[in-house]
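The complex appears here without one of its protein chains, the remainder shown in place.
Up next, subunit A:
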C-alpha cells in the first residue's frame, strides 16, 4: 500500500504489466488477508490474546474481513485485463513443466526457467490460495452460523480451519518473502510497469 501507487512509471523504458484495476484487486485482497491474519493471530497466539483481549470485537472483525476477502477478485472480473491474466494463470504449457522441474532441482539459471507473463510457481500459488481462501470461507461460515449445521460439522470445520490457517500463514510468508527479494516485481505491482530488461530475464515468453 504505497503512497506512490499512482505515480506514472517512466514511460521510456517501462513495460505495462498490471492495469490500475488489477493493482487495486491485489491491494484490497492483501489488506483484507492481512486483517484476517492479524486478527487470527490475536485470537490464537496466547501472548497476543493476552495483550489484546476484546475477544468479541476481534472475532467480529475477523469474520467480516474473511467474508469480504473474495469480493475484490469478483469485482475485478469486470476488468478485461484481469480476466485475461486469469486465463494466463489457468493455462499451463510445456515451458511450465520445465520451470517446475528446474525449481525442484534448485536450478536458478534463467535459461532453465522459461516463463510467460506468470511463471509456473506463481500460477500454482494463485490457484492454491484461491482454493484455500474458499475452503477458509466455507469452514469459517460453518463455525460462524453454528445453528445451521449438525455440531460435528462445527468441530470438523474448526479442525480444517485451524490447520489450513497455519498452512496459509506459511505460504503467504513465502509469497511476501519472494516479493521482498525482487524489487522490480514489487514495482510492477505498485506502479503497473516493469523494466524491459527484467521482463526479458524473468518472463522471456511473455509478449506484452
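Here is the rule we use: a contact is a pair of C-beta atoms (placed from the backbone, for glycine too) under 8 Å apart; a residue touches a chain by one contact, two chains touch by 3 or more; residues count from 1.
The rule is short, and it goes like this: contacts and distances are computed from a predicted model.
The unshown chain of the complex is recorded in UniProt as "Oxidoreductase", chosen from "Amino acid ABC transporter permease", "histidine kinase", "Oxidoreductase" or "Multiple sugar transport system ATP-binding protein".
Within the full complex, the residue among A:29, A:139 or A:191 touching the omitted chain is A:139. Check A:49, A:103 or A:172 against the missing chain and you find that the one touching it is A:49. For subunit A, the residues in touch with the chain missing from this view are 44-46, 49-50, 53-56, 87-96, 114, 116-117, 123-124, 126-128, 130-132, 134-135, 138-139, 142, 146-147, 150-160, 162-164, 166, 205-207.
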